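The complex appears here minus one protein chain, its other protein chains still in place.
Moving on, here comes chain A:
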Amino acid sequence: MTDVLAVTDHRRGDLRDVSYEIITAGRELADETGGNLHLAVISGTVDEFADDLNREGVDAIHTVDHGEEFNHDVYTQAISQLYDELAPQYVVAPNSVNGLDYAPAVANELDLPIVTDTIGLETDGETLLATREMYGGKVETTNELEGAAVVTIRSAEWPKAEGTGDASIEAFDAEIDEDAIGSTVTGFEEVGGGDVDISEADVLVSVGRGIEEEDNIPLIEDLAEALDATVSSSRPIVDNGWLPKNRQVGQSGKVVTPDVYIAIGISGAVQHVAGMKGSDTIVAINTDPNAPIMDIADYAIHDDLFDVVPALTEEFQ
């Protein structure tokens, strides 16, 4: 039997979507060999979270009531102790920023191999086949490993679990060694506020690495002005300081759903796509016909942005 221990994710009082997706992923793994799916709910309002997570496919929910917010030492200790107690074949964690802050530590502590950012999982109970991407999504790979493992899953790759389950909900009495806790969260800050809210825009003219230089940004601003649209960008543009943080679309920036999203010189890394795939119509201007952005674009121009953008601006001036 392949038992699975899946760890849920929450922040500032709310469960994150990946918590429901991890139920689906965990259930699939457990199903292959008729095992049980255990969920771990650690810190925060655990009883409330457990009720919400009691969905179809969950066999048992273990709550660890310790502190309000995420702390990686608490997570690492609690998960290691749950592992010792339940002896699951797989520990499944979200490939979130917090997941990556404890899952590798859990794997190392338990002396298990880890495979991160998976987008597909299969097992026969002994051999795990994990699908993941390399080179920014240019290729996919199959990664094989024997025996128990820690696995992290990419968000939005599995559907959310629905329905009402009949899982047992039990408080797990983890022994948390306070002396081993060497980090303290002192607060949170929303970044990227300011004068513009790109998530409110009807049309976004979004610029990426293809723009090459800061001096070329006005090309995009001129187009936005001609179209009466708003300028947004992918991560590298903000990292370079060419546009402020409040313009960033993607996982660590804003999620946007405009009527039209024009991606200019944006390759479409998964973190970017996560922030704009809900747009009604997506247009990509990119010289690379194989760029991942083409997978979600409705319309594309495989040409040099330095030729196309001025021509488009001119048309609306």
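By our rule, contacts are C-beta pairs under 8 Å (C-beta built on N, C-alpha and C of every residue); 3 or more make two chains touch, one makes a residue touch a chain; residues count from 1.
Here, contacts and distances are computed from a predicted model.
For the chain that does not appear here, its UniProt entry gives the protein name "Electron transfer flavoprotein alpha/beta-subunit", which is one of "Ba3-type terminal oxidase subunit CbaD", "CbaC protein", "Electron transfer flavoprotein alpha/beta-subunit" or "Acetolactate synthase small subunit". Annotation: of A:V58, A:A229 or A:I266, A:A229 touches the absent chain (contact as defined above). Across the interface with the omitted chain, chain A contributes residues 11-12, 16, 72, 76, 95-98, 100-105, 107-109, 113-117, 129, 132-146, 182-192, 202-203, 227-229, 235-236, 238-241, 245, 248, 251-255, 259-260, 262, 281, 283-284, 288-291, 294-304, 307-308, 311-312, 314-316.
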